[in-house]
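Left out: one protein chain. Kept in place: all the others.
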Amino acid sequence: MERIPILRMGSFLLVTIQVDMHDRLALALQDDLMGRIRETRARGVLIDISALDVVDSFIGRMIGNIAAMARVLDADTVVTGMRPAVAITLVELGLSLPGVRTALDVERGMKLLTDGTQPPDQRGRRAR
Amino acid sequence: MGVERVEHLPVRTDEDLVRARQAVREAAVALGFSLVDQTKIVTAASELARNTIIHGGGGDLKVERLREGARSAVRLTFVDRGPGIANVEQALRDGYTTGTGLGLGLGGARRLMSDLSISSRPAEGTTIVAIRWRQ
Partner (left out) sequence: MPEAAPTRLPDILGRHQQEILDDWLKLQAETFSRRRDLISDEELKQQSASFLQGLRSAAATDLDPRGPAWQGVRDLLGEISTSRVRQGFSPSETATFVFSLKQPLFARLNRELASDTRALAEETWTATRLLDALGLHTTEVYQRGREQVIVRQQQDLLELSTPVVELWEGVLALPLIGTLDSSRTQVVMESLLQQIVDTKAGVAIIDITGVPTVDTLVAQHLLKTVAAARLMGADCIISGIRPQIAQTIVHLGVDLGDVVTKSSLADALTIALNRAGWVVTRTAPGQAAR
């Protein structure tokens, strides 16, 4: 079965969703991510959805689940690049993804993760 | 009201759901809906199609492109022979679910479309007609 690739960048995991995922694929991604967080002891997960032109309640819920489960594993989650039309639709649907951090693009998302998980005075010192 | 084009799609598997979203997107694009409206329509379709699979045990979708003078619309009809919805009002309420979902699908789809009507009989199945007009 096809799977969404998960990239590792230092202490963070990066996922770029580029296809209209069917539900099994989304669930597999959720499982894979949890496995990788444990395995790599990642401190943050960045999910870029700038290529997605629909996010329904299922994918929305998956994103919420990932954030909640990652938090349990002491990792932050940032979702980046949500398109305006998708955002408007999710709000109309009633899904506001509380507890999920967001950023306009991957670069800012990464910054949010680095800033958020490392206090400025320790930046660069904490070895992993 | 002129039906310009009709498509019938199965709604049974995950892959069907993806194809249904694509077919609905194509119809919405062809009818000239704005990007935001396309997104709303496809999302509503996705919610209803998933309900057809999960709660209705699978069924069919009819996608119709309607034209009427300067107005156009997309009409989605989901039919299944599943257990039916005993209490439609309750099912439409946000947060009501008999499964593991958030219970946002049905109520959300109604907000995303111009009109949504449900006819259902316990043990016989459910038919949901959702329409969205383009002004």
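In order of appearance the chains are A and B, and numbering begins at 1 in each one.
Just so we're on the same page, a contact is a pair of C-beta atoms (placed from the backbone, for glycine too) under 8 Å apart; a residue touches a chain by one contact, two chains touch by 3 or more.
This one's a predicted model, so the numbers in the text were calculated from it and none came from an experiment.
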Selected from A:27, A:52, A:69 or A:88 as touching the chain missing from the view = A:88
Remark   = chain A positions in touch with the non-displayed chain are 79-84, 86-88, 90-92, 96-97, 102-105, 108-109
Message = Residue by residue, what part of chain B touches the chain that was omitted?
response = 1-2, 36, 68-71
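The definition used in the following text is that only the chains that are shown with their structure count from here on.
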Inquiry  = Centroid from C-alpha atoms only, then distance chain A to chain B, rounded to Å. What do you get?
reply    = 29
Residues of chain B that touch chain A when the two form their complex = 14-15, 17-18, 21-22, 25, 35-36, 38-40, 42-43, 46-47, 50, 94, 101-102, 104-105, 107-108, 111-112
Remark   = chain A residues touching chain B in their complex are 20, 22-25, 53-58, 61, 83-86, 88-89, 92-95
